[in-house]
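Quick one: structure below, then a few questions.
A single protein chain has been omitted; all remaining protein chains appear in their positions.
Let's look at chain A:
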Amino acid sequence: MNVKEMLKEHKLLAEFRYELGQIERGYTNRSLYVNLSEHRIESKPVTEMMKEKFIGGKGFGLWYLWNAVTSETKWNDPENEIIISSGPLGGITQYPGAGKSLVVTLSPLTGLVIDSNVGGYFGPLLKFSGWDALEIQGKADKDVIIFIDGNEGTVRIEETPLEATDSHILGEQLTEMYAESEEDKRNISVVTAGSAGDHTLIGLLNFTFYDVRRKAVRLKQAGRGGIGTVFRDKKIKALVVRFRGVKGDLNHPADISKINKAGIKLHKEINKFDAVQNRMRQIGTANIIEVMNEYDLLPVHNYKFGSHPDADKIASNVFVEKYITQGLPDGCWYGCSLSCAKAADKFEIKTGPYKGQLVTVDGPEYENAAGLGANCGIFDPEYILESNFYCDTYGIDTISFGTITAFVMECYESGIINKEITGGLALYFGNADAAMELLHQMARGEGFGKIAGQGIRRMKKLFIEQYGADPDFLQDIGMEQKGLEYSEYLPKESLAQQGGYGLTNKGPQHDEAWLIFMDMVNNQIPTFEDKAEALHYFPMFRTWFGLNGLCKLPWNDIIPESNATADEPAKIPEHVQNYVDIFNGVTGKNIDKEELILQSERVYNFQRVFNIRMGHGKREDDKIPYRSAGPVTVEEYESRQERYDRQLIELLNYNPEGKATEEKIKVLRKYREEQYEKLVDAVYKRRGWTNNGIPKLETLQKLGIDFPEVVEVVKPYL
């Protein structure tokens, strides 16, 4: 069926016409509200308070969600919202990495706020269409799309009975349907989930951009926390925005010369250094696969180990030489010369509903290779690419899928589950066929895949209640916290990174803090106070990208010459100044690097209070599974016995000679768990929180977020 026939079957449920308006200094000063239950579409003002306190992007998402839900709201209640917002710097084309969208909702995995940062054109085109944010509430009765025409000034809700569900097809169909010509396709961006959003709690959202060189729709992912599941629960098939006329000055910045100057400087650095530093233009984030293996940080066999002899089979050069198209500038927004959005073209699919088809696979990102591959003991680049493709098109978070599969593989090998329970899947480490079938089952909502798609926290409960599993063991090896699966780094030998994962707002995702090298290798933060300072500064600094529609990668995946002599090289001070300059250049404000951190700190603390409001956000919620802090099993300990024995001697004055491994594990564990608790004390103190992790009144007052409804949440705990 062609797209014209599909379009004929669309049923218009609501239409809204609006004045196009103009962006001033990065803001349109209004948001688009869509209620799917009531077929209501409205314009809402963006207030000065919102801009001052919440900046944009994730900050706007949090503020809207806070006002939409109560402490009782669940992820699948109609009151829950999905908010998409770029930020005041979003859409500038002069500085690399400025096309991001931030998506915020209540997560089905955690019950807390989840935020996810994604490329593709949707956020900037939404802003150029006249909207700082899109706020979607309610639920439709049947599958709908929301179509925003940013040139005509219309928003429509349409029922869409015939379109495909899987993202690589649906993205193509809707791009074809709403573009007026081949040339117009670049002006379209589509947001889709996929068939797994209907059956799992780990659904993601794909944001498209049209790749004019490949003449193909590309997919970038808002991956974490099950946002795609919420999207499908609202019966949204897709969001479509069309805006023609992207130019470098559409944000009407206060001083474009500041942005130009910073951008030109960074473009030159990328041109000069990328090939000898991270090779982002060649292979993207996958450049660190072998680095992580070399430094014993690559998760292998459900985070038991940090390296594997077969890791060279999935090293970055394997993908460069055999699979990933070279020589194409792969930016996911205009003007990004770091160009890390790599893809394998004409990749032949071997399994599932698209078997035999030649497709473009976006990736692999490092996380995909590490999670889908090494963590499951599968050192097969073609499996990694194929499972990456299916995760994307089905709308499954690759990180959660990788960590979930690694967990069930360990449960299978430990005898907690067996073939009878898995419906015949022999889920031992390294079994690519079984892992692939698990993925297809998730998309179909069948068999053991449906169970695994509920996430590790729910599986632990099920295995304990129905199969008599040892709860302590599952708590130790189930790599989730707050209900979210860990991302793909092994933090055992870095106490700071244990905190970098454990002391996050949304769950163990590394986008808040990645301190492993500073801590474990460089030894730059040896004391608890040093680690706490890092666990204050870096989460706050990284939060700022998500307030402004920016990508983190151009901050520290390219290093300027000046950094060799910088006082604090880990912060990349020259690039921090770039961000200060471009923020001031767009908004006309006059912030400095300290105010930049304060902007984030406001939003970060607000999110912590939001978690408390939802019944979590306290010290007990920041506990971590022991697998992330040390060796759980004899096999793990003995694989690095020299290291652990030496630590027992040097750190604890304990003589391991002649002791049973179980005894040594116990002694080491007691020490490491105490270290983590001391770290938590230090971090809470630095962040201005109580010993129970509650932001103190004076902290909220200092940040100017002591709104009555915020104080009301924390007061019972102070």
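Criterion: contacts are C-beta pairs under 8 Å (C-beta built on N, C-alpha and C of every residue); 3 or more make two chains touch, one makes a residue touch a chain; residues count from 1.
Here, contacts and distances are computed from a predicted model.
Per UniProt, the protein behind the absent chain is "Sulfur carrier protein ThiS"; the candidates were "Spore germination protein KC", "Energy-coupling factor transporter transmembrane protein EcfT", "Formate dehydrogenase, cytochrome b556(Fdo) subunit" or "Sulfur carrier protein ThiS".
Across the entire complex, the residue among A:D132, A:E172 or A:E367 in touch with the chain not shown is A:E367. Of A:V320, A:A570 or A:L598, it is A:A570 that touches the chain left out of the display. Across the entire complex, the residue among A:I516, A:V603 or A:L703 in touch with the chain not shown is A:I516. Between the chain not shown and the residues A:P526, A:G588 or A:G704, the one that touches is A:P526. If you put the missing chain back, the residues of chain A touching it would be 276-278, 285, 288, 291, 294-295, 365-367, 487, 489, 510-511, 514-518, 521-524, 526, 538, 556, 559, 563-565, 569-570, 572.
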